[in-house]
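Dropping the structure in here first, questions after.
Removed from the display is one protein chain of the complex; every other protein chain stays in position.
The block that comes next holds subunit A.
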């Protein structure tokens, strides 16, 4: 089994389909409430702020801040074995929406809470994933 096959992949035809399609175009799209304007992700039918239905998918700024991170030294999925130890970051985008993700081109030791980061759109097999790199990297 190759690493690519063994990695868990997101269902691209689920409620978050516009998000995954956006990543392929180099955009981060999240839902924005038609009524109060609150941005949200993952997808939901009703707004968590005003509880009204109706939302559109809008592109947001690709910058944010690392809220926390952790480094996996145990391989729970075979597909990540080649990347051990790998870091998972929690990034809060400047629009307020949070994502769990990975950093690219960044040693684990260089990751820290409060770090400013910028989106990196990384193709893996047939999906583009939202990852991040330090904002001051070229």
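The rule is short, and it goes like this: a residue touches a chain if its C-beta (ideal position, glycine included) is under 8 Å from a C-beta of that chain, and two chains touch if they have at least 3 such contacts; residues count from 1.
The definition used in the following text is that contacts and distances are computed from a predicted model.
Looking at what's absent rather than what's present, what does UniProt name the missing chain, "Glutathione transport system permease protein GsiC", "MFS transporter", "NADH-quinone oxidoreductase subunit J" or "Thiolase C-terminal domain-containing protein"?
The chain we cannot see is recorded in UniProt as "Thiolase C-terminal domain-containing protein".
Tell me where the left-out chain touches subunit A, residue by residue.
Given the touch definition above, subunit A has residues 6-11, 14-16, 42, 48, 67-74, 76-78, 80, 83, 85-86, 88, 90, 98-102, 108, 112-114, 127, 129, 131 touching the missing chain.
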